[in-house]
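Structure first, commentary second.
The complex appears here minus one protein chain, its other protein chains still in place.
Chains here go by letter, A, B, C and D, matching the order in which they are written, and residues are numbered from 1 within each.
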Amino acid sequence: MDALIELKNVTVKFPVKPSFIDVLKGKPQRVVHAVNGVDLTVMPGEIIALVGESGSGKTTLGKAINALHPSEVVGGTICFEGEPIFGTDGKLKPGYREKVAMIFQDPYQSLNPKQTIEKIVAEPLMIQQKNLSRDKMRASVVTALEQAGLTPGESFLNRYPHELSGGQRQRVVIAGALIVKPKLIIADEPVSMLDVSIRSEILKLLMELRERQQIAYLFITHDIALAWAIADKIAVMYLGTILEYGSAENVIQSPQNPYTQALIEIMPKMKMRRSEKRALLTGEIPDPIDLPKGCVFQSRCPRAADGCMHEKPKLTLVGEAHYSVCECRLEEMRVNE
Amino acid sequence: MNRKYIVKKLFYACITLMGVLLINFFLFRIMPGDPVSMLVRNPNANIETVEKMKAAYGLDKSLAAQFITYVSSMFVGDFGTSFHYNMPVMKVIGDRVFATILLVGTAEIIAIIFGTFLGIVAAHKRGTKLDVGALSFSLVTYAMPSFWLGILMIAFFSGFLGILPTSGMTSPSLYFAVGMQRASDIAVHLVLPVLTLALVLLGEYMLVMRSSLIEVLTEDYILTARAKGFDEKTILKKHALPNAMIPMATLVAMSLGFVIAGALQVETVFSWPGLGRLMYDALQNRDYPLLQGIFFITSMCTIGANLISDLLYGYLDPRVKE
Amino acid sequence: MALLEVDSLKIAFELTGGKRLKAVNGISFSLDEGETLALVGESGSGKTTAALSLMRLLPKNAVIDGGEIRYKQRDVLTAPEGMIQKLRWKEIAMIFQGAMNALNPVLTIEKQMVEAILLHETVSNEAAYARAEMLMRRVEIDPKRLKQYPHQFSGGMRQRVMIAMALACEPKIVIGDEPTTALDVMVQAQIFELLESLKKEMGLSMILITHDLSILGDICDKVAVMYAGEIVESGSVEAIYEDARHPYTQKLLAAYPIIGKKRGLPDFIPGQPLDMTKPVQGCAFYSRCHKAMPICLSRPPLRTVEGAHQFLCHLEGEA
Amino acid sequence: MKENQFIKQFLKNKMGVVGFSMLVIFILIALFGPMIVQYDPQVFGERADVLNPPSAAHWLGTDDLGRDVFKALIVGSRVSLIVGVAATFISMFIGTSVGIFSGYLGGKTDNVLMRITDVFLVLPWLPLMLVLAALLGSNIWNIIFVIGITGWAGTARIVRAQTLTEKERQYIERSKSFGASNLFIIWHHIFPNVFPLVFANTILVTATSILSETTLSFLGMGDVSKPSWGTTLHFAFESGALSNKAYWYFMPPGVCVLLLVLAFTLMGFALDEIVNPKLRQR
Partner (left out) sequence: FGAAQDETILKIGVKQEPDSLNPFVSWEMASFEIFMLTYDSLVKFDRNYEVVPSLATSWELSDDQLTWTFHLRDDVKWHDGEPFTSADVKYTYEAFQESEMGMYYTSLGGITAIETPDDYTVVISTDSPKANMLQNVTPILPAHIWQDQPLDSIADFEDTAMVGTGPFKFVSWDMNQQVVLDRNPDYFGQPANVDHLIYVIYANNDTMVQAIQNGEIDVALELDYVDIKSALSNENITDYAYEENGFTELAFNQSEWSGNFNQLIQNKMIRQAISYAIDKQKIVDLVYDGSSMIGSTYIPPSQGEWHYAVEGDKLRGYDPEKAISLLESEGFTSVDADGYRSNDSGDKLSFLLLSRSDNTSEVKVGQMVQSYLKAVGIELNIETVDDGVLYDRTMGEKDYDMFIWGWGGDIDPTVLLNVLTTDNIDNLNDIFYSNPEYDAIVEAQTHEMDRAKRVEMVHEAQALLYEELPYDILYYAENHQLVRNDLITGLTPTVSGAVFFANTIVNYADASFITEAAESSANSSAPAENTADSTPAESESESDGGGSSGLVIAIVVIVVIGGGFFIWQRNKSKKANENQKNEW
């Protein structure tokens, strides 16, 4: 099968707003290396979870795929169905936005409180298909709402976001993404703001949509347990770099990278943990403006060796469909039951 | 507070200043009414006299040439010669500065003290009669045209009660007085204009202080302070006020700049010999250099006050970085 | 005797428009010296409200509708204001939800820490500063940073500063109101590690408020599960994890995906939390319960499983 | 916030209701007053009619040309209101546009617009108004223009600040992810959300505009062919009402201005409390 989307050596570098004095002194422009040479492939209908600590560049990468960053800051190539999404003139290929939608973390914040649900859901159509008639638009809105599990769709049209519960709001967000019939949805922590008791409701909806419409997901989360629960593949990100990538089973059950291992280790397990000492990482996280020369994780890595300081390790195949930048393979994890 | 912040603000202030200079110059050039016309509406003037005066004031040159002269002389502190007073603008202004500073300064101090105080009381006793009273009082003074308030003051204190002088800064009969006698004479003349100006300012200060404090009092860190076991007064003083003072301080600093120009109404009503009235007279006399000078000075004050308020902001609020 | 006892406490908020919101609806629990109690429940279940009432910090529109709070056998709710001021921080301290806003932005960390010490204890300034430095070291922040302002710290550090501050007067009880939400797993682990060691060292009692059941095992002794202002189930952590009886607790536990366990979607609870301005008939969980029965429309009894493990349900409950 | 909820909140606010009622009364007076009272500023009284104290024939006495003060106030309410509202419209339009574009577009646009705003902010507004009024001549449209053009800078600042927080909202990001243009976002998201603030500010700016008109007129820069409260005050002060103790002449117009401005201020204050939930009465 052909890849739906393929990232090759994607980088995102935000220029740091220089201080006035620096401009006067003529200091060179500094940049935040938010994403640093990421290769990633998403197949149609696949769920890839992107996990990592705060600030590791997950959202930035998601937005890069959604072409939300100005093209100057994005490097490398992003291909959609085999073609680069930016033409040679630097313009986004028409129609791309209809294929890729994004869902954001906070359902309370992603809906304009001043608009009716109808307007919110219809917004992509208003932007992308300007000459659609009102009736057609309304019909599509109703369909999208019902697909997102808000039935009957009509009863929601004239409501305002504040009249809905958190879960319903997130469904509205999803309906807004569905209305353009996307092939890829980038979901940036879509459930982390919801109460645990209703999270799975939303996740279930996403899964169903995949089944029905063959939508692929780039699922961004910092909860590795959640990734384990729903994703086909997991990519572990740290400081803009993917440190480990592979099928969920492989990554969770036989993590190859010390960082992945630490992440798994530290997750609460819903067990009494009186006697165990937590395997905390020590050391400072490097500044994304001045990335270290070698491995980005060296400063906190329990197994950092001399070599890690000098050479940037590459993602290499460490098992079947399993890549890691590091092969410090631990003994099998205790979590294997 | 970091240096970057200061440098940036200074730079912006300079840009603003340049903008002011530009507007200042061209605004007065496009004004109708040849300034010399004010001098020649006299049976004895003739055309040569007018030409001579124009030449004397540099009005016969081209606009561009005038602008260059204007800016370059401004840099050496020369604001030209007042058409009307035939004196260096700086000197004319200099003579008035004291009166305005005295008036505005006293009024500001009173307004700040009582405005803040009332605001604190009202916010603290929110919803009580005290609050409603203070609030109504402030809203009314805020809504009052200041010149009218001045007229009422004169009508009541000078006309009806006859205890305070109507206008001016000194009694003519005490012209030769010195020392305490003079000081008390000025003080007596100061009462009504200061009261008027202070009342007008006070309303706004009170309202801002009140809402700023109310807002601060809902913040989580106030809850923290309460949880620490502090009594209400200490919380107010040590935790709420430093935060509530931030908008207040910037408002005061900014209004300090405006108030000099705003004193125009009060100075006109009370014949107070300050910059505000000078400005009004200069406008009537179409005294460009003088008007420019005053505009420049007051804009400078405002820019300065803005700068102070920015710096104050940076000082009071450690969060301000860039 | 228990250090702190709460007995059928009821708290309501008076809303504009005359409505009343019953945020806490007759809860009882107790806390012994050195014990850690977890108050869990979803958003809006009344956890923060209950905690604030312990220090009498409720907002002005809150009304205590009944019940009692006893600290060291003395009634907290009726104590004079001066006494309460002494109770606060010296006896019971609190780590607030969102340390971001709980620290005064215009005062240095040092000032905020020292002022509490000086208020409650008669020590010299130097001693207070020395204590602050010690506390900073204790929470693994360079004491030099005492001179800095809150905004200069990262979220995790601020949380640690808040913890250090809570410990400044060596209180008997520390209440942690969701001290780790919005933090990374890595930072969360650090903070639990810290709390745990502090607790051991200082013999603290703690009340930990959270909506995350999965972390309980890391740090708590007892759990009280709240739903709509009521404690629907309480007991030791083991009892809850292994022998949850209330359908709500059971469902909640199943809602967490656990690494290593079977892959697949976790469970969820359909429906929405109650509108607490409306009166509750019978069991508050009725509308969302998968085991709801007609009898649930009447008030459920409090059942005891064994020891301190109790739950509020018409069903006998099975594990 | 939904409209009816907003209205409910407003109705609960005593200050807002008082202010609103006062405003309604003034609007009614301005609308119908001139139709009911017959007042022609060009009809002068006789010598004996000059500066007469209040009587049954002249409820608020007569002015220096023997005309009825009460009727003059009724007729003058129109000008005061129209000038206040129209000038506010101009300054709100400029201020809101500048604020939104500056805040939303950021970068160089922001810098340039804000520097211009700064200049307008530091120029002494009252003298500037006087200068411009002198420049343009004092007919009512010029007065409106002058008040409008000098009063927008503060609004621009406030709107910009609000836009800055507004543009960080996720729904803006969401809209962008669908490929929305800047204008689309400004029109559909930014503007509706800064509107409550703009509205509350409008009310307060109206108060200021009315005061400005009064002040300009008082200082002799008003349009004498369209008598307003300010021009009435001007003539009162200039024709010896004060020394002649003609309180009926200089008190009522001032009180009218005070009440009208107070009406707007009260409403603005109430709106502020509604728009800014932290100030809301508990």
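Couple of notes before you dig in:
We take it that contacts are C-beta pairs under 8 Å (C-beta built on N, C-alpha and C of every residue); 3 or more make two chains touch, one makes a residue touch a chain.
Just so it is clear, the structure is predicted and the values come from calculations on it, not from any experiment.
For the chain that is not shown, the touched chains among those present are B, C, D, taking the whole complex.
Within the set B:P165, B:G203, B:G262 or B:G293, the residue that contacts the chain not displayed is B:P165. Of the candidate positions B:D78, B:D220 or B:D281, contact with the unshown chain belongs to B:D281. One of D:I158, D:A207, D:L242 or D:L262 touches the chain omitted from the figure, and that residue is D:L242.
For the chain left out of this panel, the touching residue among D:L60, D:V119 or D:A134 is D:A134.
Listed by residue number, the positions of chain D touching the unshown chain are 41-47, 50, 64-66, 134, 137-139, 220-221, 223-225, 234-235, 237-245. Residues of chain C in contact with the chain left out of this view: 71-72, 74, 80-83, 86-87, 90-91. Counting the whole complex, the residues of chain B in touch with the unshown chain are 31-35, 37-50, 52-53, 56, 81, 84-87, 92, 95-96, 98, 114, 117, 121, 154, 157-159, 162-188, 191, 231-234, 268-271, 273, 277-278, 281, 284, 286.
The working rule: only the chains that are shown with their structure count from here on.
Each chain gets one centre point, the mean of its Cα atoms, and the points for chain B and chain D are 22 Å apart. Chain centres here are Cα averages; for chain A and chain C they lie 32 Å apart. Counting only residues that touch two or more partner chains, chain D has 281.
By the touch criterion stated above, chain A contacts chain B in their complex at residues 17, 19-21. Touching chain C in their complex are the following residues of chain B: 219-221, 223-231, 238-239, 242-243, 246, 316-319. Contact residues of chain C toward chain B in the complex are 55, 57, 81, 84-90, 93-94, 96, 98, 101-107, 115-116, 119-120, 149, 151-152.
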